[in-house]
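Quick one: structure below, then a few questions.
Shown here: the complex without one of its protein chains, the others still in place.
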Amino acid sequence: MAMLYSDRVMDHFSNPRNVGELTDANGVGEVGNAKCGDIMKMYIKVDKGVITDVKFKTFGCGAAIATSSMATEMIKGKTIEDALKLTNKAVVEALEGLPPVKIHCSVLAEQAVRAAISDYYTRLGVDPTPIVGEIGDCHACEH
Amino acid sequence: MAMLYSDRVMDHFSNPRNVGELTDANGVGEVGNAKCGDIMKMYIKVDKGVITDVKFKTFGCGAAIATSSMATEMIKGKTIEDALKLTNKAVVEALEGLPPVKIHCSVLAEQAVRAAISDYYTRLGVDPTPIVGEIGDCHACEH
Amino acid sequence: MAEKRFVYADNAATTKISDAVFDAMVPWLKEGYGNASSIYRKGDESARALNKAREQVATALGAEPREIFFTSGGSEADNWVIKGVAHSLAAKGKKHIITSVFEHHAVLHTCETLRKEGFEITYVPVSDQGLVSVEDIKNAIREDTALVSIMYANNEIGTIQPIAEIGAVCKEKKVLFHTDAVQAVGNVPINVKEQNIDMLSLSAHKIHGAKGVGAMYCRRGIVLPNLIDGGGQESGKRAGTENVAGIVGLGVAITNAIATLPERTARLRVMRNRLIDGLLTISHSRLNGDREKRLAGNVNISFEGVEGEALLLTLDANGICASSGSACTSGSLDPSHVLLSIGLPAEIAHGSLRLSLSDETTDEDVDYMLSVIPQVVDKIRAMSPLWEK
Partner (left out) sequence: MAEKRFVYADNAATTKISDAVFDAMVPWLKEGYGNASSIYRKGDESARALNKAREQVATALGAEPREIFFTSGGSEADNWVIKGVAHSLAAKGKKHIITSVFEHHAVLHTCETLRKEGFEITYVPVSDQGLVSVEDIKNAIREDTALVSIMYANNEIGTIQPIAEIGAVCKEKKVLFHTDAVQAVGNVPINVKEQNIDMLSLSAHKIHGAKGVGAMYCRRGIVLPNLIDGGGQESGKRAGTENVAGIVGLGVAITNAIATLPERTARLRVMRNRLIDGLLTISHSRLNGDREKRLAGNVNISFEGVEGEALLLTLDANGICASSGSACTSGSLDPSHVLLSIGLPAEIAHGSLRLSLSDETTDEDVDYMLSVIPQVVDKIRAMSPLWEK
């Protein structure tokens, strides 16, 4: 069956926000699984606990690109605390839904944010695990 | 599949020639098999070895009626000798063909003619078998 | 005879595609050719159209959209269900199937194939009124029964079976229940949940949809092996690029059929009864099938001393399209198994006439048939060597 992506998804796919790299990032996270074809890399610039800038690069499907784009919009200007509350569910809702077979793509976006924050703490010399938790791979992709 | 009867068959079915009974018949033959639904009864009037009149009654399908009609036309005015040469194949040809599943119906017409001639000889006290042969049932109908 | 007119009275064989259905189909035969499995919008449009039709069919049956699977017609649906259940439950030692003696050939011949494969089939009888007994089904169910398959309404004599009661028995006995509802859908109110129907077959061309498209309802939770393996269409349960136009048409056809059901059947019942009463005034005639528990548009009458094909050809010459109990089509002389099943002798079964009405049938059509048919019967009887007036 065709994808039946929402207009919102198609908008974020066609005109992705915050694409690119951040040369002055102080947190970079890469998640995914090259085998299943998806890689998401997120760059964040954190200033006084607030994510002041964010960029991403994604090798993946339409949903992967749209959720990356939406996730960056949702965490930009937020505190790390708030950004960590971002769930893939919230991203999917903001995109007005995803086809069932594409829900797993949104997990990648949530993980990319956590991975970037995790890296930020690591660079600060703080163990991220108690704060961010385990990130893990995109298990949904390994079926 | 629909019947795909030729126009000729439909003509003889819709306007059958020589339908009815002959009160002055001197040969009457009835063939068929009530179980398979077909009965053909043929009345002939023989005068000096020539079939001067013929009528039929048929309980049967469109092909049965059309072949009865055609067969009566083909033997009317013929000598008994010639009438005995009538084959179901000739009747089928005269009708411009019959669907394969309906070929057996034409056998009935051939048999009805033979049965009527057979009866004619029997009434004369002549054993018809050497002249007419065995008539038998419409075996094609018993499948 | 009355002035000749064209009367199509064989709607149980197939129906004319309605204008609404045709108009709904055309865009999908023209610009809407995208493959529903494709990713671009042109494909999406087809996928959305399929989804909508699936909802329409589900609504009509009281089912959920994901319980509806499109097929190439009623025969495929019947084969799929019966062979599928048989092969899947055989592994659990269930190799017994219950059906009735007067099912459509799509069910009977499928059961026959299974019997040759080693399944055991119980054919419950039907009453002289053409009704299956719930008690018979109950008694036939065994430990190893895999499936009960009973048609909703018979295609020749139109009798409507006690489906809800059979559904209840099957539910109680935990046996799967399938109904071939090809003749019933759109003509009788159906609710698969309330009636405990596990699987159901239907066909578009009986309700003013296109030929070559149908659907199978399969209650969620039942695992049915595929009949046609391949691509991921129909949730991976029925492969093959979807007949989008035909399926869209089915959605419209079933929606219209349900919307007009009460009024239409009330009107048809009046015409049907007038036909039955009128034709029964012909000597040596009888109505086949229960008079009340029958489809609103079905008339089936036998005339002694009349051969079916001759009757139909003569009616056709008079503009009337009808069908008979004799299986002309197969070239076999065997009389209808349905008519034999209700106890008709072969000779009488041969001379039966089915008239099946639809919303296109008019009172004038009925008048015409009532004027023509008696004369045709007389004409054929007059030609028969067996008939004495």
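To keep things simple, chains are lettered A, B and C as they appear, and every chain counts its residues starting from 1.
Here is the rule we go by: a contact is a pair of C-beta atoms (placed from the backbone, for glycine too) under 8 Å apart; a residue touches a chain by one contact, two chains touch by 3 or more.
None of the values given here were measured: they were computed from a predicted structure.
> With touch as defined up top, name the shown chains that contact the chain not shown.
A, B, C
> Which of these, C:Lys16, C:Lys193 or C:Arg291, touches the one chain of the complex that we don't see?
C:Lys16
> Who touches the missing chain here, A:Ile65, A:Ala115 or A:Val132?
A:Ile65
> Would you write out the residues of chain A that touch the absent chain, in ascending order?
Contacting residues on chain A, toward the hidden partner: 1-3, 10, 13-14, 16, 19, 30, 34-41, 57-62, 64-65, 99-102, 141, 143.
> Applying the definition given at the start, please give the residues of chain C touching the unseen chain.
For chain C, the residues touching the absent chain are 8, 10, 13-17, 22, 25, 29-31, 33-35, 37-43, 71-76, 78-79, 104-107, 109-110, 112-113, 203, 205, 210-213, 225-232, 236, 239-246, 309, 312-313, 315-316, 321-324, 327-330.
> Determine and list the chain B residues touching the chain excluded from the picture.
1-4
The definition used in the following text is that only the chains that are shown with their structure count from here on.
> Could you see whether A-C or B-C has the larger number of C-beta contact pairs?
B-C
> From the mean C-alpha coordinate of chain A to that of chain B, what's the distance rounded to whole Å?
Comparing mean C-alpha positions, chain B is 89 Å from chain A.
> How many angstrom lie between the CA centroids of chain B and chain C, rounded to a whole number?
40
> Find every residue in chain A that makes contact with two or more other chains and list them.
Residue numbers touching two or more other chains: none in chain A.
> So which bits of chain C are touching at least two other chains?
none
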